[in-house]
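So the structure is just underneath, and the comments pick up after that.
All protein chains of the complex are present and in place, except for one that has been dropped.
By letter and in written order, the chains are A, B, C, D and E; residue numbering begins at 1 in each of them.
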Amino acid sequence: MDQVYVLGLLVVFAGVLIGFYALMRERDDLHRILLTDLAEILALALIALVATDLAEALILPGLVVGISELLAVSEVYLAKEDLRTPPTAPPFRIEVMESAPGIMALILVAYGIILSGFTGGAVAAVGAIFYFLCRGQNEQFAIIETVSGYAWVFWIGAFFIFMLLPAYWFFAVMIAGGAILVKVMAKMSLIGTMRGGEHV
Amino acid sequence: MFNLPVTNIGGSELFVLEFGDIVNYFSVYTAALFAFALIFTALAIVSRPEKMVDIAFGGDAYYTKEIDPGLLRFQRFMAIACGLATLGAVVSGDVFNFTLFVSMVGITNIGIVAAYKNKHVLNAAFQYGIVAMLATVPLFGGAAIVLATTGTLSLWELYTAAVAVPLIAKIFLVLGVMGEGMAPFYIAKAEITRAQGAPFILMVHVSSLLVFLRVVEIVISM
Amino acid sequence: MSMAMSPEFLLGCAVLLIGITGTAFPRPRSYVSRLISLEIPAFGLLLIMLSFDETLALLTFIAVTAIATFVLVRVIERRGSV
Amino acid sequence: MNDLLAILYGAVALIGAVSAVVQTDSLNKLISIAIIAGGVIPFLVDRGYLDVAIAVGLIIPVTTIIILLVCMRDAV
Amino acid sequence: MIEYLIFALFIGLLFHGIHRKVIARVQGRPGPPIWQEILHTLKFSFKETWIPKTASQTLFVAVVLVAIGIWSAALFILLSGGSILLLFGIYLLHKIVEHGLGLSSGSPYGKFGAIRSVISAASELPLFATVGLIYFFTHSLMLSDIIAYQQVHGPLLIAAFPAAIAMYLVILSKLHYSPFAIIEAKEIVSGNMTEHFGIWRAGLEVGYAIKTYVLLYAFVLIFIGQLPLLAALLLMLLILVSLSFICAVSPMLSPYDTVTVQSLVTGAIAVYIIVLGVILA
Partner (left out) sequence: MTRPGLVISRISRVLSDYENLSALYALLVVGGVIIGIVTLPFIGYDDDQLYPKTLDPSSSLHPYDRGGEPFGTTDVAAQYPENSPYLGYVTAYLTPFSAFLADSTMHLGTTIVSHPGGITDEILYNTRGLDTVVETSILFVAFAIAAYLFRREE
């Protein structure tokens, strides 16, 4: 394991050198965002190298932090460059976008619900985003946001059950798994409705 | 049950708060930081922002800027979230938990300044955001190296003399906190400071200084 | 735990390094090309996670990468390509 | 997986990776990405993670379609 | 404790006066009497006091109280032999007071002062080099342990000379009229203190006086060791006079240059620590 770890560390360090060197040379802000996404991969690789169940449990928060920051920073970018108007170029259509979304989104969302927790939330969100992408969106922004807010509160409740009333661990697991699924899925699928424009 | 292994850096242990594997502690040092964060969070909750005075050149006229209530509410929310994250970070007894709190500090800081419409301030906020995102590499990387090389994340174990933390992990942790809190990179912060809303802007500085002070304690004690 | 170096791990390291180089210095130097190049190191990381049997993390990672791609596409769309 | 197959699929993934870096056209790059996926998914199957392989197999095309959105806009 | 606080306040204000006097004499001016600052503080205490209408009222008052509070706490740490990390933590938190002073008033000059205070925040960096180097020698950051170490091994001033330089620089950057004092440069009126007058200004003077006393006394304790009070005071006065000489003959740096100078010093000491660590390890 020692050799594997040291080799892995060497590879990631080399990657950091290359990636951050490119970033030093970069002057364009959007390119910088893309490169920070690359940096995110390197951070996760460092955690993955630990190779235990704990590492796996740490990757999940790491991932969510990464996507959260990306979301916030990209929105700041749009605000600062004043790129307010949705794209107006002619819509792009391929056949698969007519037939696939229904069934694929359904599979992903159903699978996500079975998985539950973060993983389920992320998988289901991909399905939802894909659906919004191809079929257009009806703005249910406020409702979804409220749902996700409540899901967050439920999860905090589950946390306190674990800490204060550990005998009821079973309810806590169920609440936590369900609430995080709903929360992550709701938040991330909302991104799908934020694309804007009527062309889709 | 828990005895702080190192009392000659942050003072003696006062109080322990257990959350499963994550055991937070209040030593004299962390309790002082906690109290300070608490004071400024409270200030962010109760105080109204100042009215910035702009002087029109070429005459005696001056006017004060009023703050948009929506912006005010949003900034106050962000400042409180930032305060809570700081409170968590300064008493955390676990390296990874600490890094998570620090990245929350980073993201709330972006939020506080990103609310302004001033392009100059937004641009600074954006550059700051990029650095905060980059900082996750050394931050989480540092925690991961600590875990891989010592087999534990708990500061209680890491502070004992038997556990040796590699230099690179310490450097990474400090670099990570520097990036999230912008500790020595004050240039973007100076631009940010030009914006209105003193109690909230102040929270940016409070949080970054406190997490930096905390990481110094962690790195020296390890 | 796999003590020896598994082929997945070595392949993952190779793909990761190739991908990082490709993303750091993309050809051509456009947003879209860099965005597509980002997928390559993601596959490298996928293989590394696979070699440690971290499949739950792997699944989440792939899903989150798809979402991140969407976020970036949204920005590039509005920015217009350069 | 026997060594021969591992080398073969590994080679597919590597060729895909190198080609994705070298290609200059966006669509060609996307095709190369698909080749990497073709090389990687057998490793998932081989380790016995059918469920993961299926999910990854579903999500990768979704990513590709999302990227196609900007590629085609460029082409138009 | 309270009588010691008043004593420290008195000495601190007196030091401020001496500082002005020395600078004036070096520059060939008569200068104000040395008790000028004490009179100042008294004068401000009895003047009319109000809060500007544009200010963020709560914050405007709170920072003054925080300033007095943290430096009293710092004095307490010094006397009880507490952690110098906490002492330096308080020094960093003083920065927040500076920001708060300038930002809360709504005045453009206060704001400029606050912005400069943010820029000059690199002045804290040398402190960490100091802490790191001291820990390297003493393996403890409790003041009582450091004093005990010096009784056995002699003053740290010799062993950890670069750390002493760093801390000297830190004290210098917080002194009035120093080349690093960009936050109260005259082109922005009184910088971040511009709008604080009356009792608030008196409160600030109190806080600053205790701060000067604490920093000088800490320097003596950390680098020379425990001395009889009179000897310690004399030594503090000597350090102050040397600082005054520097202030008197050096021009104020431009804001960003102060950052560069302070960062370079920190970097040099960090390299020194690493090299020392590698050689000794």
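Points worth noting:
Rule of thumb we're sticking to: a residue touches a chain if its C-beta (ideal position, glycine included) is under 8 Å from a C-beta of that chain, and two chains touch if they have at least 3 such contacts.
From a predicted model like this one, the values you see are computed outputs, not experimental measurements.
Residue-wise, the contact with the chain that is not shown comes from A:79, picked out of A:41, A:79 or A:109. In the complete complex, the hidden chain is touched by one of A:30, A:48 or A:180, namely A:180. Take chain B: the residues that touch the chain left off the picture are 1, 18-23, 70, 74, 77-78, 81, 85, 88, 94, 96-97, 100-101, 103-104, 107-108, 110-111, 114-115, 123-124, 127-128, 130-131, 134-135, 137-138, 145, 147-154, 157, 166-168, 171-172, 175, 178-179, 185, 187-188, 191.
In the full complex, chain C touches the omitted chain through residues 1, 52-53, 55-56, 59. Those residues of chain D that touch the chain absent from the view are 48-52.
We take it that only the chains that are shown with their structure count from here on.
Between chain D and chain E, the least number of touch steps comes to 3. When chain centres are set by their Cα atoms, the one at the greatest distance from chain E is D. Centroid to centroid, with C-alpha atoms defining each point, chain C and chain E lie 50 Å apart. The distance from the centre of chain C to the centre of chain D, with each centre set as the mean of the Cα atoms, comes to 11 Å. In chain C, 21, 31, 35, 44, 59, 63, 66, 70, 76-77 are the positions where the chain touches two or more neighbouring chains simultaneously.
Residue positions of chain A with contacts to 2 or more other chains are 12, 33, 40, 42, 44, 49, 55, 66, 70, 77, 87, 123, 126, 133. Contacts between chains, counted with the stated touch criterion, involve the pairs A-B, A-C, A-D, B-E, C-D. Touching chain D in their complex are the following residues of chain C: 7-8, 11, 14-15, 18-19, 21-22, 27-28, 31-33, 35-37, 39-40, 43-44, 46-47, 50, 53, 55, 58-59, 62-63, 65-66, 69-70, 73, 76-77, 81. The residues of chain A lying in touch with chain C in their complex are 1, 3-4, 7-8, 11-12, 14-15, 18-19, 21-22, 28, 30-31, 33-35, 37-38, 40-42, 44-45, 48-49, 51, 55-56, 59-60, 63-64, 66-67, 70-71, 74, 77-78, 81, 83, 85-87, 115, 118-119, 122-123, 125-126, 129, 133, 188, 191-192, 194-195.
Here chain D touches chain A in the complex through residues 55, 58-59, 62, 65-66, 68-69, 72-73, 76, going by the rule given at the top.
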